[in-house]
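Of the protein chains in this complex, all but one are displayed in their positions.
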């Protein structure tokens, strides 16, 4: 698995008075992308939390290339770009469906936390799933 | 204490492409109003949750009289209108500062839950604080 | 057309520290439901706004029956319940997929506005589409 794509319809609530999608919403789209990426790895995030494995964002970066608008159908492309001992990095690209033009692109680094919300190493079940998916880490 | 008033500056994020505050945000303003009402009763909601007393909204109602806009300074007026055995009702009015005109008005009913998120009776400390504030219940 | 159903996956962003979907988000789900209802009537809301037909919520009501949680797949059932000269009413029911249990139910009344955001009568194209769909108004 190289990447996962999901489709998101822009909600009216996500627009602002400039007529564009408000800029913080792209981070929400990124999160939706990585949730589906993890599900495709066989690691539904809701299950991870039940096992006291939390992934908390420690860094985000986004470039806004071209505005998205109400009712647009967006494709969120997500891939896991790096896995370290206690953190993972995901990358994202957002386009309108059937268009090559980039709307936004970005990345997030997530740290692995335990039930006390303290840093812990990435558990083996995640490492194994990621390796099985073909990522060189 | 008859009511509590707080001031909220409308955020750009809260507007939509119609140029108004998006309608679900008024429920967020209502919540901010009741949090400050509780604090004024000597019952900071963050403390209540630490004692496993949760207040969960079971009903909301809002009439949108006139639109609020970006950067408006809104006054959220909140009062406790009813207290039953296991629930409380709050009422709200929203105006622009220094204007009589109503922007929105509404109410919410909240049920009291325990640490397992199951219904429980309103704890005595809340009943006592409310009675001390002069509300006939 | 009696009603329209859409499926929404609960986002992590929509949860709160109580572990439930925060209560204002149901109004966002309602909006998504009516946008798809209008699209099914042949009236994409994005097109209506381009023709200077705005539908602004003037009243909302919601009963929260049972909490929704992160990653739940929710069905939003929407129908047009009333059409007056200058306003329409939509009703909504939210359930988890494959469950009978109600999560939330509610209604919204929307007023029709013109390009100056002033009240106007419901345009004939909407009336005709609604009548063609079998609603007695």
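Think of it as A, B and C in the order they're written, each chain with its own count starting at 1.
Please note the rule applied: a contact is a pair of C-beta atoms (placed from the backbone, for glycine too) under 8 Å apart; a residue touches a chain by one contact, two chains touch by 3 or more.
What you see is a predicted model; the values in this text were computed from it and never measured.
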{"item": "Among B:4, B:35, B:94 or B:112, the residue in touch with the chain that has been omitted", "value": "B:35"}
{"item": "Touching residues (missing chain, whole complex) on chain A", "value": "17-20, 23-25, 27-28, 31, 49, 54, 56-64, 67, 117"}
{"item": "Interface with the unshown chain - residue positions in chain C", "value": "12-13, 15-19, 22, 24, 70"}
{"item": "Touching residues on chain B - with respect to the absent chain", "value": "9, 11-13, 28, 31-32, 35, 44-46, 70-71"}
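Keep this in mind: only the chains that are shown with their structure count from here on.
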{"item": "Central subunit by CA centre of mass proxy", "value": "C"}
{"item": "Inter-copy rotation, chain B to chain C, in degrees (Cα atoms; steps of 5)", "value": "180"}
{"item": "Whole-Å separation of chain centres (CA-atom averages), chain A against chain B", "value": "34"}
{"item": "Distance between chain centroids, defined by C-alpha means - chain B, chain C (Å)", "value": "24"}
{"item": "Rounded Å distance, chain A centre to chain C centre (Cα mean)", "value": "28"}
{"item": "Per-residue overlap in chain A, given as positions that touch at least 2 other chains", "value": "12-13, 70"}
